[in-house]
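Shown here: the complex without one of its protein chains, the others still in place.
Note that the chains take the letters A and B in the order they are written out, and that residue 1 is the start of every chain.
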Amino acid sequence: MWKWLHPYSNPQTTYNLCGTLTPWFAGISAILLTIGLAMSLVFSPPDYQQGESVRIFYIHVPSAMLSMGIYLGMAISALCALVWQMKLTETSIAAMAPVGATFTAIALFTGAAWGKPMWGTWWVWDARLTSELILLFLYLGVIALHNAFEDKELAGKAASVLALVGVINLPIIHYSVEWWNTLHQGATISKFDKPSMSTDMLIPFAISFFGFAFMVASLICIRFKAEIIARNSMRPWVKALAMEKEAN
Amino acid sequence: MQLTYRKAFKTILVRDLTIAIRHRDDIFNPLLFFIITVSLFPLGIGPEANTLMKIAPGIIWVAALLATLLSLERLFKNDHADGSLEQLLLSPCPTFVLVLAKITAHWIITGLPLIIIAPLLGVLLNLHQDSYLALMLTLLIGTPVLSLLGAIGVALTVGIKKGGVLLSLLILPLYIPVLIFATSAIDAASMNLPYDGQLAIIGAIFVGSLTLAPFAVGSALKVSIN
Partner (left out) sequence: MSFNSFAEFLHMGGYGFYVWLSYGFTAALLIILVINSKRKEKQLFAKISQRLKREAKLKQVAKQNSGKIKQEQVNPETVNTDQFNTTQENKG
């Protein structure tokens, strides 16, 4: 059943697969993002309460969702790496962490920029913003740990242990922060209450979400390729590729 | 010679405690750090009794987190330097037991003194009189969690030369739930509200980390020792 997976434990096969997938992902993402951003910036109606500021929603929510999704992906890779000793899944953690951290930063910044007109301050200790901040810390921890090791193979293993520990803690942190927030709820009004999204909003949201998702996929592919090269620099196929690149 | 698990646990516990007692700085320095950090806050914020009463639980707990963090590095560092950590990992006894013994020793060395000294700092910060029991109880259940989770970070960074700052970056986010529930339990106690719910959650976190953390520490140590 899993036999189709076996060839991809060879770094070269996976490298080539990523190479062929990247332009597709990038192309789809470019098309979707163009449509999605046009729709969300120009064609979608303003919210009756929040006015035009609701347009931040179309980048804030997709990037927040993706930032958590990438962490989950990292944790799954980490589990595969630790349980089945797959070298390439360790490599993929290093590729995913910077992308995830960037999207977490985007979600945080857009959340703050949305909060300023809504709440009157740039930062409130809203449950979601707080857990997003902690998620950023977790990402930075993984990246810092990965960079601290000279030996990239050890770095991948250490990062996978940390990613797994993080993902076990993440729901606990999230719910504790949420609980803490309801406990200390003073003047803050949660503006991010789930609005029943109308189709006018849902379609641009979905399109821009998938646009960002494909962008994440292509970025991870590019970084994954680089990580594979970094770990296999002594292999003949990498040398041949380097010669080829040099010739061009 | 085959050691039973209990004997192996006891041997390592006694060994670590003996080492700590011979190097008394290991016990006193984090404690001193704890006291100094806490006493800095009234100087920074102002001696007004009501403000201090309000922020006391948070300050004591944050200082306890930092003090634990400070002491964590010694958990595996010396053993790693002199090679005895490798010997421990090579022994036929499961790493779970060995790691648990080392963490227990660490908690006895750093966690217990914190719990004993905390009421004194509560007095300094004008803690509400109903909160003392809650403070002691949360520290009693919470500090083992700090030692357990911290051990994962130390095990990951023990092979790195400058692991100290990295350790805090890795571990502090994981301490957040304990901090939240502990301080809210103390707050609830000061308002004469029941706080057994918060204690139960900290207890659940304790049990969860007690069962899972030694595994994580074991695999992290295997990475670091290589």
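Everything below uses one rule, namely that a contact is a pair of C-beta atoms (placed from the backbone, for glycine too) under 8 Å apart; a residue touches a chain by one contact, two chains touch by 3 or more.
Remember, it's a predicted structure, so these values are computed and weren't measured experimentally.
A.B. asks: In the intact complex, which of the presented chains make contact with the chain not displayed?
C.D. replies: The omitted chain makes contact with A across the full complex.
A.B. asks: So which of A:Ile56, A:Leu88 or A:Ile173 would be touching the chain we can't see?
C.D. replies: A:Ile56
A.B. asks: Thinking of the whole complex, not just what is shown, which of A:Leu32, A:Ala97, A:Ala148 or A:Val238 touches the missing chain?
C.D. replies: A:Val238
A.B. asks: Using the document's contact rule, name the residues of chain A that touch the chain not shown here.
C.D. replies: Spelled out for chain A, the touching residues are 41-46, 51-53, 55-56, 59-60, 63, 98-99, 102, 105-106, 109-110, 113-114, 116-117, 215, 219, 222-223, 225-226, 229-230, 233, 238-239, 241-243, 245-246.
The rule is short, and it goes like this: only the chains that are shown with their structure count from here on.
A.B. asks: Hey, how far is the Cα centre of chain A from the one of chain B, in Å?
C.D. replies: Computed value for the inter-centroid distance: 32 Å.
A.B. asks: If we count contacts the way the header does, which residues on chain A are in touch with chain B in the complex?
C.D. replies: Residue list for chain A touching chain B: 82, 134, 137-138, 140-141, 144-145, 148-149, 151, 154, 157-158, 161-162, 164-166, 168-169, 172-173, 176-177, 179-180, 183.
A.B. asks: Under the stated contact criterion, what part of chain B meets chain A in this complex?
C.D. replies: These residues of chain B touch chain A: 152, 156-157, 159-160, 162-163, 166, 169-170, 172-174, 176-177, 180-181, 184, 201, 205, 212, 216, 219-220, 223-224, 226.
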